[in-house]
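Data block below; observations after.
Yeah, one chain of the complex is gone here, protein chain that is, but the others are all in their spots.
And then chain A:
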Amino acid sequence: MAAATRTAPRAREIFTTLEYGPAPESHACALAWLDTQDRHLGHYVNGKWLKPERRNSVPCQDPITGENLASCLQAQAEDVAAAVEAARTALENWSTLPGARRAQHLTRLAKMIQKHQRLLWTLESLVTGRAVREVRDRDVPLAQQLLQYHAVQAHTQEEALAGWEPMGVIGLIVPPTFSFLEMMWRICPALAVGCTVVVLVPPASPAPLLLAQLAGELGSFPGILNMISGPTSLGPVLASQPGVQKVAFCGAVEEGRTLRRTLAGQGLELSLALGAESLLLLTEAADVDSAVEGVVDATWSDRSQGGLRLLIQESVWDETMTRLQARMGRLRVGRGLDGAVDMGARGAAARDLAQRYVHEAQSQGAQVFQAGDVPSDSPFYPPTLISDLPPASPCAQTEVPWPLVVASPFRTAKEALAVANGTPRGGSASVWSERLGQALELGYRLRMGIVWINAHGLRDPAVPTGGCKESGSSWHGGPDGLYEYLRPSGTPARQPSLSENLNYDTFGLAVPSTLPAGPETGPSSAPPYGLFVGGRFQAPGARSSRPIQDSHGNLHGYVAEGGAKDIRGAVEAAHQAAPGWVGQSPGARAALLGALAAALERRESALAARLERHGVELSVRRLRAWGARAQAQGHTLQVAELRGPVLRLREPLGVLAIVCPDEWPLLAFVSLLAPALAHGNTVVLVPSGTCPIPALEVCQDVATLLPAGLVNVVTGDRDHLTRCLALHQDVQALWYFGSVQGSQFVEWASAGNLKPVWVNRGLPRAWDQDAEGAGPELGLRAAQTKALWLPMGD
């Protein structure tokens, strides 16, 4: 047949220029879906759309054209309450189902997503402005894999997670810059283990609502996933609803800090995933071209939400910059729904943030390089490379926003580690080096939640993803993601214990003065007087003492009155001891704990006379048990489509502060000390307030058996010492067993360096029972996870 008349007028020019043209992805189905809601989106609660009257609404706009796509309701407190109520009702049934039934339901949801994936990816790309390729080829398949992986976990739950139960209703707060995938990472494990979820999604983000609708249309279990559309400021309202056991927040660091303070004392768990900056460490032994692609993956491919800090070894600085700049020239920026762009637009807020950072960096002397095929109209921001930013400038300290890369040189691997670890952030990093030894050394020693060797930004449902330091210590994916939504069976549910009138400024500030209180009745074989710091007994800085009474109310003796300066000294000593202790093998640590156990056994007769029954014997057993458990640490994960292993490492938290309970003065002290040491932490302990002597007696053996500084014991006013420890920025984690007020203060104060805290909220704990005194919960809390990706190939 003859050629018909569909001509292509431009083919001639394109033949010469060989330029890329528009490759638009039709978003007709997204618009049609919005039409089914009359372009008016509400909340999705209990399997139904909820569109209450008299609510403010915000427009949902195409970030590129500014076109109004729909209006979205802004929730009020009563909408949140309705959603939590639905989740509570659904919980009764959902949490008691056999895991296999939950698995089935999650698998059905995965299939549902598969059936409507085009709608999902076009809607997400249309509204967020992100490159459709990334949503279509990565986010949507990963969302399905997440459901499938967690379905398998639900299936084996009764067996694999015996002794744990679902927490209950989970509140999830997602800020505007995060994609629906971030939500899926948290929803899937929560649902799998039997929790139900209320998500507070930012207004004008329809993709999560669509997901909730897909889940709702499965028919059964409508209330397990509920979406409320509203501003992040409703977070505290969500958290304060009765029944909500945990709030998971992801977003900006400062917002997380504020939320941590607001929710102090509310009796619920809070997990934070903060910040979005990543780090790339490029050594002279790297495949530089591949590392440059790593930079593109990290920042300029619409994969992550944040910017990148790029550390380049000085000897390959020029070469890397040349290649990087050449590569930037080939990047394409444009409408997210174009199938051939690398980067879309992220809306005015993200652009302004980038703009401000660049201006500030320039004013502080930095060089700025921008390139790429970028449309000149306003919503887009070009790929940007910043160099020569003075390390001490304010800009160099702040988080790098999307789509910026801040490059700085380093001389040696040692210096690179110092620079990389010298920030409050501890999210993700990649190391580029073809030298195996060097790559592993850097990979292990970077203080980050995830490290990729010669790759950047790989994700898999089986690999835990999270962070440390101010990036928040919450995890999703892998086994760690499941534990986020579980608690040991029999843990009492949340009890509001908030003291409205607790004054954070004065709590534990002053130490009551103590005066001589009569003759001492204690035995003459009392431990040496003083604080046990740096491996020896020292006089307290305040040079004063506090009396200790025996069970009859008689003066037993005096212990040193520790204060802020003693805490400072103890934390310093613990830091000095840390590298040596971390470097010990688990076997060596177990041997030392065993030696301590043996020493304790020798003291048994002396101690048992004035202590709880079985306390000494159990303490000895705890030391030996944790020594043995520490042998079985991290493990290797197998990941689909990756040749090579991913190591799930269990690393020490660092300097761990422990405020022991008043009860069980020896057993509780040892039960907390043993897992902490076994996992490689160094510790500063505050022993029982009423009966600190047994702990000090143990210190006599510690002094002869363990390295100096590993264990430090400070006696004194508990509130005062708690205050000093909770506000100490260089204490990496804090366990507190004491009063309701003390717990609340600890939670509030931990916002300073966002240290993970574990508080008992004034509730007693059965230290003599294995479940509470030596359960797996202690082991989980005593170490942090790190995922180390090791792709292989010749």
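Methods note: a contact is a pair of C-beta atoms (placed from the backbone, for glycine too) under 8 Å apart; a residue touches a chain by one contact, two chains touch by 3 or more; residues count from 1.
In this text, contacts and distances are computed from a predicted model.
Student: Mind telling me which option in "NADH-quinone oxidoreductase subunit D domain-containing protein", "creatine kinase", "Palmitoyltransferase" or "deoxyribose-phosphate aldolase" is what UniProt lists for the chain we can't see?
Tutor: UniProt lists the chain that is not shown as "deoxyribose-phosphate aldolase".
Student: Just one of A:D38, A:E67, A:D289 or A:D730 touches the chain that is missing; which is it?
Tutor: The missing chain is touched by A:D289.
Student: Of A:A340, A:A526 or A:L649, which one is in contact with the hidden chain?
Tutor: With A:A340, A:A526 or A:L649 as choices, the missing chain is touched by A:A340.
Student: Residues on chain A that touch the omitted chain in the whole complex?
Tutor: These residues touch the chain not displayed: 1-15, 18-23, 133, 137, 285-291, 293-294, 301, 322, 330, 339-340, 342, 432, 434, 454-455, 643-644, 791-794.
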